[in-house]
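Worksheet for the structure shown next.
Note that this complex is displayed minus one protein chain, with the remaining chains in position.
Here is chain A:
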Amino acid sequence: MSDLLFTNARLIDPEAGTDALGALLVRGGRIVAQGQEVGLSEEDVTVVDCGGKCLAPGIVDLGVKVCEPGERHKESYRSAGLAAAAGGVTTIVTRPDTNPTIDSPETLEFVTRRAQADAPVNVVPMAALTKARAGREMTEIGFLMDAGAVAFTDCDHVVADTKVLSRALSYARALGALVIGHPQEPGLSDGAAATSGKFASLRGLPSVTPMAERMGLDRDIALLEMTGARYHADQITTARALPALERAKANGLDITAGVGIHHLTLNEFDVADYRTFFKLKPPLRAEDDRQAVIEAVRSGLIDVICSMHTPQDEESKRLPFEEAASGAVGLETLLPAAMRLYHAGDLDLPTLFRAMSLNPAKRLGLSCGRLSEGAPADLVLFDPDAPFVLDRFTLRSKSKNTPFDGGRMQGRVLATYVGGAPVYRRD
């Protein structure tokens, strides 16, 4: 592996909170120095002139669905890995909501093998919290951790039985395992395709009150108080859930929260005339909620921004809205979409990369996600200003279900490095 010297780079350092010109030196796949004085006297290095473009720690995308095993036609480790590389995502943290569910060490070993063979980026797997995500019996959390699971989640299946969840959380606490919940009151959200309000009523869509998210979060927080478990809420998308999250953090509970990029950049009206690529779970929210959640990312109350990459084939989306599958692909569009928040003046680049790279890495105990000395050289070089119109058929994912199809984007990945090795370069 050749050593690299990135010069003339706009270094986005989420740890220091800085955005400044400088150089960054990589030796042996690790960052060894960064700053304005770096590299002036280095020899035996390949110099990469960044031309004043941004160099940031590669994105750690928490909650990516790769459809192996079960639905490889929707997304494989190969296609997801290529999409990730092209999107500046250097670590994908995979979800267990496959078919069958990743709920045993054997299945986990299978996907780990597949990932290592096929994906050009780092893949770290999560496993289910309960068997078959059915919410009845906890999985072999200990064995699964030994096999490499970094967190435990039933994804969008809420463990409705509070006793089951409290036991799983207690058990997970003893092992130091991170549990990822989907805060939602399932009795209210069952069957919903939109957020309740005038828009859902005009379209005649079954809807869920935004209060269902707060109720789910309140319950999970109460269980954390009981059990002391490590917990991450996968997506907080409503203003009403934020005070509860703030109190829980202030009370010292081991809790963090994330939000998907689509909920930060789109609102319920984007569904327009039943556009199913905008059908997400939880559904898109009102503009007030979107603004509140952006503010929560800025303040650090919400820790993580992720893509919630969920591939769906054409058949499962070309249906009446209520029947259509939920979810959108996002590995390749996460960074350009995040640049919308930057260009709108909502969030600066160090804040964005704190939420996309640093915080998820820290929460999962990974050493990547930062530009500091000793960290792996997982890097993304991007031009935050480059404009383009997104054509979904250019995406590397096998599934093309992006809500940004035809959208005007600004911000393009120029190159991606994993452990100092280039895995993507824009021609």
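The rule is simple: contacts are C-beta pairs under 8 Å (C-beta built on N, C-alpha and C of every residue); 3 or more make two chains touch, one makes a residue touch a chain; residues count from 1.
Criterion: contacts and distances are computed from a predicted model.
Trainee: What is the protein name, per UniProt, of the chain that does not appear here: "Aspartate carbamoyltransferase", "Sarcosine oxidase subunit delta", "Iron-sulfur cluster assembly scaffold protein IscU" or "Phenylacetate-CoA oxygenase subunit PaaI"?
Mentor: Cross-referencing UniProt, the chain left out corresponds to "Aspartate carbamoyltransferase".
Trainee: For the chain that's not shown, point to the residue among A:F6, A:Y231, A:F321 or A:F353 touching it.
Mentor: A:F321
Trainee: Looking at A:Y77, A:F152, A:Y171 or A:F199, which residue reaches the missing chain?
Mentor: Among A:Y77, A:F152, A:Y171 or A:F199, only A:F199 touches the chain that is not shown.
Trainee: Contact with the hidden chain only, please: which chain A residues?
Mentor: Contacting residues on chain A, toward the hidden partner: 196-205, 207, 209, 273-274, 315, 318-323.
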